[in-house]
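Of the protein chains in this complex, one is absent; all others appear in place.
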Amino acid sequence: MSTNTPLLRVRDLRTQFHTDQGVALAVDGVSFDLKAGKTLALVGESGCGKSVTAMSILRLIPSPPGKIAGGTIEFEGRDLLGASDQDLRKVRGNDISMIFQEPMTSMNPVFRVGNQLTDVIRLHRGSSKADARREAIALLAQVGIPAPEERIDDYPHQMSGGMLQRIMIAMALSCQPKVLIADEPTTALDVTIQAQILELLKSLQVSKGLAILLITHDLGVVEEVSDEVAVMYAGKIIEYSARTSSLLETPRHPYTQGLYASLPSMQRGRTRLHTIPGSVPAATQFPSGCRFHPRCPHALPVCKETAPPWTPLENGSGVACWLHAEAKP
Amino acid sequence: MNKKTNTEQGYWRLVWRQFRRNRLSVVGLLILGLLTLVAVAAPFLANDVPVYMVKGGKSYWFPNVISYQELEAANFYSTAMRWTPGEGEYALRPPIPFSPRNQMLLDNKRGPSAKHWLGTDDRGRSVAARIVWGSRISLSVGFIAEGISVLVGIFLGALAGYYGGRTDALIMRLIEVVMCFPAFFLILALVALLPPSIFTVMFALGLLGWPGIARLVRGEFLKLRESQFALAAKASGLGDARIIFRHLAPNAMAPVLVSATFGVAGAILTESALSFLGFGVPPPTASWGELLSQSQHLVGSGIWWLVVFPGLAIFATVTAFNLVGEGLRDAMDPRLRQ
Amino acid sequence: MKAYLIRRLLLIVPALIGISAISFLAVQLAPGSPIYMVLLSGRGNGNEGADTQKIIEDTKRLYGLDKPVPVQYALWLGRLAHLDFGNSYKDQRPVREKILEALPVTLELNVLSILLIYLISIPIGVYSAVHRGNKIDNALTVLLFLLYSLPSFFAAMLLMLLFCGGEYFNWFPAFGLHSLEADSWSWGRYLLDHFWHLVLPVLCLTYGGLAGMSRYARAGMIETIRQDYVRTALAYGFPERTVIYKYAMRNSLIPIITLAGTLLPALIGGSIIIEQIFSIPGMGRLTFQAILARDYPVVMGTLTFSALLTLLGLVLTDVLYAMVDPRIKYE
Partner (left out) sequence: MTPLLEVKDLRMHFPVRKGVFSRVCGAVRAVDGVSFSIEAGKTLSLVGESGSGKTTTGRALLRLIEPTGGQVLFAGQDVTKAGKEDLRVLRKQMQIIFQDPFGSLNPRMTVFNMLSEILQVHRIAPPTEWRGRVEELLRLVGLPQEAADRYPHEFSGGQRQRVGIARALAVEPKLIVADEPVSALDVSIQAQILNLLEELQERLGLAYLFIGHDLSVVRHISDEVAVMYLGKIVEIGPKERVFENPTHPYTRALLSAAPMAGAGPKHQRIVLQGDVPSPIAPPPGCAFHPRCPDARPECRELGPTLQKVSEGHRAACLVHAPEHQ
């Protein structure tokens, strides 16, 4: 597997929702590459379209009201958006797996966790019941479930959130996928459990060579586990950094700068926190031009009129902001 | 950030806006409006007494709702139907010139005709007139019976849900017991045991119809009681009564209103079923179920108008209420509106 | 699970006390004392005037009317324990005997209806939910909505008018459960005749519940399809059919099971009218005739009996619920 061709290639993805208030442009022209063995974090505040992006990759957008209106998604060169339902099903859970924010509601409450796990194994590998069960127990042990032979017959409500998230991860890994999409995997968990899950994800990535697309709102988590970051605002990627640490050191986009600056941990002592004025616009009423301009302290007249072009920076990073654009109109 | 149009929008206005989108429900609401109009205006729609008349050189306005002493003296009301206007005399009659009690024995069991639009029953009474007047019974029984149920249900449900513990256990047992009796059996038994009158029917229906509402309100209150705004109200030092009725109850009203709308339909249905069995509103008051029940004895004789017209009246009314209930439920579903 | 079951069964006790109290109260409130009724029913015939006093005394003793109310209630409870509701005023036969005669008929009707309701409504509901918004779903929704609002006695009368003798089609019998001469027929023909008699009454009992239940099934399924775990199953590559019929189905069926409990009293209540219209000698008709004749022991008997039956149905559905939903077992 060569590292320079991306496993997952998303270009100009546009996903829309039809609501009473009009068409919500939840994801509006998002492009990124996910490389083998790397973790790319999609980070942004609620409503920025990061989860919708994740759902769009496996075409899990409920339709209606949602619709993938354009763009391409390629996995190892194969087109996912144009694939037949049958071909797509072979990719889901097999090549690309997904874990979700709420482990409690993401597992079916009326089936034993073991059955839900073995069903996935049997679906994609066609193994016998006994084999699948053996496999499942091994997986549970791998993700750190104590006494897996017993816990396998539990129902979801008999387990804690952290345990369930481990089981979700076991399920995600059961068919040795190449890509794992983790949609806010630790948001619903306590700090010490969150640390456990992040450690688990990191170690699994190393041992299995997984590519992870991590969706999160937590800049701390981003820094902890990701190699690359894409910052989303109002349905668009506004900044991308090929090295997570360099985003932290020199955020380019005024939004990214504001986001970092408003973190309490960045300013010790009792000074006032930096704030970004106003709030995130609704997806049905995005402002014209650069969508951040009404909240931007550095807004230029052009920002109101025209959306900024993508400006590539060193080593593959980039930013969508007129302040950094080479040719200003 | 908020647009001007967004401000000062109460909850019910939002509900109405949502409700209007559902055409069938709006049709249901229109039917109900029409029905109410018919019930209110029954004396002007089906009556043997004219709406306006000129008799003996004097004009009388609305003798159908006002008794004139001179007319009474002339024994007019009892012979109104047979009154033939003389020279210069004149009468403007309602569209159905029969009262629901006029027995035209020669005309009995007649099918629909130009004279009797919907036919006559076995005593020669106009089916059309009886259906018009029957709407009063159906609507008033429906609304009052359900009104009683809603009041009792909200009260007991709120107590059970808000206080929980023993109060809740006691009320829940009571609900369970009442729900065990097949409601219709019990209502029938009650109505049969108590003196026959429209009020008996209303009370029997009302006093046995509350458990559903009570359970609903209890469920809502159990949720609302734990809500942060209820805790905030408590922390602000507000009293229990104020929290229950001003803060929690309005938030529990949406499902109650939906349930009550279906409940009115149910009460109307039950009333007509009781009348159908001969235990509803005592004769000779006209009611839809009673008309339908007449057809029971005439099975095989092909007297279809006694089945079809009153049946359709019940059906249309019940459908209209259910449509409105359905529309309300959709309009109040928070998931449909974001 | 065991504790839950036992507790559920113990909760029957207060419900039983409530039921017996309500029916006792109803007897107490009934206008016209039993004595009057006995006198009227002709038991006193023959020795008019002479022994009226004695008859009154006898009846008082028989019904325990000479004792204080709490004792009367205790006696009533004791009789209830062996389902002894006394004798009918009308023909002096034990009420229990009359009920046990009528019960199988009503049970047959209602069990058939419940079976039909579930068998038809669940597929309809699931189909509608999965294909919501398409033409068939819209048509089904409107049709079921109309059926839901259609009064059963109106439907029964219409069906009778159309299909039973008279002017139009003479396809179905209008009365009873058997043809008059059925006793002499072979059992095959007997059974066919019996089912032929059941068609219209069962139809009338079924369609309302069917309409309501399939709407519930549809709503439940739509709700389930929105759940996160359905999304998970789809994300793991299960075909939509499997997800719906294997995973979502079970979740959406659980709440529908509990509705069987509420269906029962409605059906029993509804059978009064249907049995009356089609002259079927079941509990409904027995009750109605007794109400007409003011035959209180029978009224109280059927009332209490059907309440007990419903209570049993409720407990049964609760237990069933606990068996299907693993979350209940775990307290």
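We call the chains A, B and C, going by the order they appear; numbering starts again at 1 in every chain.
By our rule, a residue touches a chain if its C-beta (ideal position, glycine included) is under 8 Å from a C-beta of that chain, and two chains touch if they have at least 3 such contacts.
Just so it is clear, the structure is predicted and the values come from calculations on it, not from any experiment.
Undergrad: Identify the residue among A:Val23, A:Met104 or A:Leu248 that touches the chain left out of the display.
TA: A:Leu248
Undergrad: Can you tell me which of A:Ala26, A:Ala170, A:Leu219 or A:Ala283 touches the chain that was removed from the display?
TA: Missing-chain contact among the listed residues: A:Leu219.
Undergrad: Even though one chain is hidden, which residues of chain B still touch it in the full complex?
TA: On the chain B side, contact with the omitted chain comes from 1-2, 6-11, 227-229, 231-239, 242, 246-247, 250-251.
Undergrad: Which parts of chain A face the unshown chain closely enough to count as touching?
TA: Those residues of chain A that touch the unshown chain are 45-46, 146, 160, 162-163, 190-196, 198-199, 217-224, 244-245, 248, 258-260, 262-268, 270, 272-276, 279-280.
In this text, only the chains that are shown with their structure count from here on.
Undergrad: Cα centroid separation between chain A and chain B, in whole Å?
TA: 56
Undergrad: Counting in whole Å, what is the centre-to-centre distance of chain B and chain C, each centre being its mean C-alpha position?
TA: Computed value for the inter-centroid distance: 26 Å.
Undergrad: Taking the touch rule as given, give the residues of chain B at its contact with chain C in the complex, in rising order.
TA: Spelled out, the residues of chain B in touch with chain C are 173-174, 176-186, 188-190, 192-194, 265, 269, 272-273, 276-277, 279, 289, 292, 295-296, 299-302, 304, 307-308, 311, 314-315, 318-319, 322-323, 326.
Undergrad: With touch defined as at the start, can you tell me which chain A residues reach chain C in the complex?
TA: Contacts found on chain A: 58, 60, 62, 64, 85, 89-94, 97-98, 100, 102, 105-112, 119-120, 123-124, 155, 157-158, 168, 171.
Undergrad: What residues on chain C touch chain A, complex-wise?
TA: It comes out as residues 133, 226-229, 231-240, 247, 250-251, 254, 324-327, 330.
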